[in-house]
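Subset of chains shown; positions unchanged.
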Amino acid sequence: MSKPEKLLDKKGLRLDGRKLDELRPIKMEVGILANADGSAYLEQGRNKVLAAVYGPKEVHPKHLALPDRAILRCRYHMAPFSVEERKSPAPSRREIELSKVIRDALEPAVFLEYYPRTSIDIFIEILQADGGTRCAGITTAALALADAGIPMRDLVVACAAGKADGKLILDLMDLEDKYGEADVPLAMMPGINAVTLLQMDGSLTLEEFEKAIEMAMEGCRKIYEVQKEALKAKYVTVKEETEE
Amino acid sequence: MISSIVSKVKQKRIAQLVAKGKRLDGRALMEYREIKIEPSIIERAEGSAQVHIGKTQVLVGVKIETGEPFPDIPDQGVLTVNAELVPLASPTFEPGPPNEDAIELARIVDRGIRESKAIALEELCIQPGKKVFIVFVDVYVLNHDGNLIDASALAALTALVNTKMFNYEMKNDEIVKKPGYKPLPVRNYPVAVTFAKINDKLVVDPWLEEEHVMDARLTITTDKDGKICSIQKGGSGYFTTQQILEAAKIAKEKAAELRKLVVKT
C-alpha cells in the first residue's frame, strides 16, 4: 500500500467512505473454538481476530504460581499471512510489547483473587490485520474471558481515535494509522469509566488529545453494546439448545 | 496427562469397538468426519482456505513474494511450507518455535505439494539465478481434534488452487506491478489420507481420542492420476505389508473423493 494523496475527501469522508466519527462494520461471535475454555471471533472492517482462553488451570512452570491469586498471561500474535508482507511467525518486539499492554488492559477487569495458584492464559491471533488490531484483540479477548466463565468487574472494550488531514477521526484503519498525524488506542471498562489501556503516537495538542480520548471512549461504548449482544446471542442459542 | 484427557475407560471402549468394525462416534472404519471447505477467507493473502474436518479446524494462507532462488535450482521459484500449532488450538500446544510435531506436519504437506509437482515452479522464475517468486504456505491450526495432516494438506491445496498472483512487467531490472491478476500455476492436486492402526485394524481420519489410542499412523498422499507421491509412517507401532498395501488402495479412492471437494472437474 503506497501513500494516498489525501486521507479525507472534499466532503470530509474517509477513504472507505466513513464519516469522521464512524466505526467500521463490526461483527462478533462467541464460543467458536471447541477446545478452548472460552473463545470469540471478531471482524472489524477487514480485521479478523480470534481469541481463546484456557484456565483457570495449574501453572507451568510451578514456581510462577502466586499464593493469593491467579496469574494472567497474554499472547498477541499475528498470522504470517495477516499482513501485506509475510510476517515471520516468531514474535516480533512489537508483538511482545502489545502482549504486555493488552494483559495490562485486561487484568483490571478480572477477579484474579478468586483463583489462587492458577493461571489464566489468553491467546489472541490476528488472522487479518487492517489497523487497530490491539484494540480489536482486547475486545475479542474480553468476550473469550466471559465465555470461559471467568468473573469480571466489567467487559473491557477498546477503540482508537486519531487524527488525519487535520481532523480527529475514530477507529483508524491501517492507512490512517500509517499516514495520519496521531493514533490514540484506548481500552476501558465502560461500566465504571476506567481506562485500562492508553497509548499515543503522533502529535496532538492537549485540547486535541482531550477530544480524542472522548471520541475513543464514545467508540468504546458503542462496541460495548455489540459485545453484550454477542454474549446474549450465545446465551440465547445455548438456552434454546438446552430447551430442545 | 493423556489419561486426564481421555479416560482409560473411553480408550478401552474405542479399541473394543474398532475390533468390531465400529467407532465411538458412529462412523464406519473408512468414513471421514464431515468436511467443510471455505476458500479465500483472508482477502489480504494471495490465497487462503479454511478446512473443518469434524471439530478439527485449519486455516492456510498463501503469500507470494519475490526473492532469490536456491543456488542449485536457479531457474525455479521457491516453495516454503510452515506450520504453526498455535496454543489457541489445544491445551497441549505451547507458544514457541515449531516443535517436532509442527515440523513433521509442515514437511508432510510440503512433500505432497512438491513431489506431485503441484506448482509449476519453473514458471515462477523472474530472472534466472537472481529473482524468483517465493510461495509461502502457512498452515495455521486453529482447533486440534485429530488428523491435522489431512486437514492441513486439504486446506493448503484449496488455498493454492485459489491463489492469485499480480501481473507485472520488468523495467530496468525492477518489477513493476500491472493491473489484474492471474492464477498461480497449479498443475496437480495432491491429497493426503491418514490411517490409524487401532487394535490391529485400520481406520481412516482418526479424531483426537482415536489418536491417543492408536498404535501407529500412516499417511499416503496420492495425486490426480492416482499415483502415490508421498508417504509418512508415524507413531510407535508398526504395520504389516498387507496393511500398507490395503491402505494404499483405499487412500487412492478416498483422495479422489476429497479432491472433488476442492477441484470441480
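Quick notes on this one:
We just call them A and B in the order they show up, numbering each chain from 1.
Basically, contacts are C-beta pairs under 8 Å (C-beta built on N, C-alpha and C of every residue); 3 or more make two chains touch, one makes a residue touch a chain.
These figures come from a predicted structure and were not determined experimentally.
Per chain label, the copy numbers in the complete structure file are A x3, B x3.
The working rule: only the chains that are shown with their structure count from here on.
The mean-CA centres of chain A and chain B are about 31 angstrom from one another, to the nearest whole unit.
Residues 42-45, 48, 55, 57, 59, 61-63, 65, 82, 84, 86-91, 95, 97, 136, 138, 140, 142-145 of chain B are the ones touching chain A in the complex. Within the complex formed with chain B, the chain A residues making contact are 33-36, 39, 46, 48, 50-52, 54, 57, 75, 77, 79-86, 89-91, 121, 123, 125, 127-130.
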